[in-house]
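Below is the structure I would like to discuss, written out as structure tokens.
The complex appears here minus one protein chain, its other protein chains still in place.
On to chain A.
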Amino acid sequence: MANIIDVPKTRINCSMLSQHINRPVCFVGRVEKVHPTGKTFTLSDGEGKTATVELNEPLEEELSGVVEVVGMVSNKGVIMASFYNMLREDKGNLFDIQLYNEALKLIHDFPQHYPFEGAASG
């Protein structure tokens, strides 16, 4: 999974999960519930739908707010995370997830203008 960093990852939301099975994706969502084991949690996207994320190791910190997860989509539609990124909202930067969703839809509506499989130089 180490080379997932070098590979172009499509940004998706929940409705696009099924089309990206076994592909590397980048999912941004708001933390809903964290499993007590800390190895899995759910995120809600800009449309209000929920996706499940699974980690290799349990979480070592408190997860809250908006998180960006990079990983592969499993057959069951679960995101197997390679790494994640918490967006700090405390500095007054409010992340507008609905706006993000709007932009996401546009990216997918116009693939000719937003190519994902771009020159993936090593």
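Following the convention adopted for this analysis, a residue touches a chain if its C-beta (ideal position, glycine included) is under 8 Å from a C-beta of that chain, and two chains touch if they have at least 3 such contacts; residues count from 1.
To be clear about the criterion, contacts and distances are computed from a predicted model.
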Per UniProt, the name of the complex member that is left out, chosen from "thioredoxin-disulfide reductase (NADPH)", "Serine/threonine-protein phosphatase 2A 55 kDa regulatory subunit B", "Replication protein A subunit" or "Metaxin": "Replication protein A subunit"
Option from A:Asn3, A:Asn22 or A:Gln112 whose C-beta touches the chain left out: A:Gln112
For chain A, the residues touching the chain missing from this view: 94, 96, 99, 102-103, 106, 109-110, 112-113
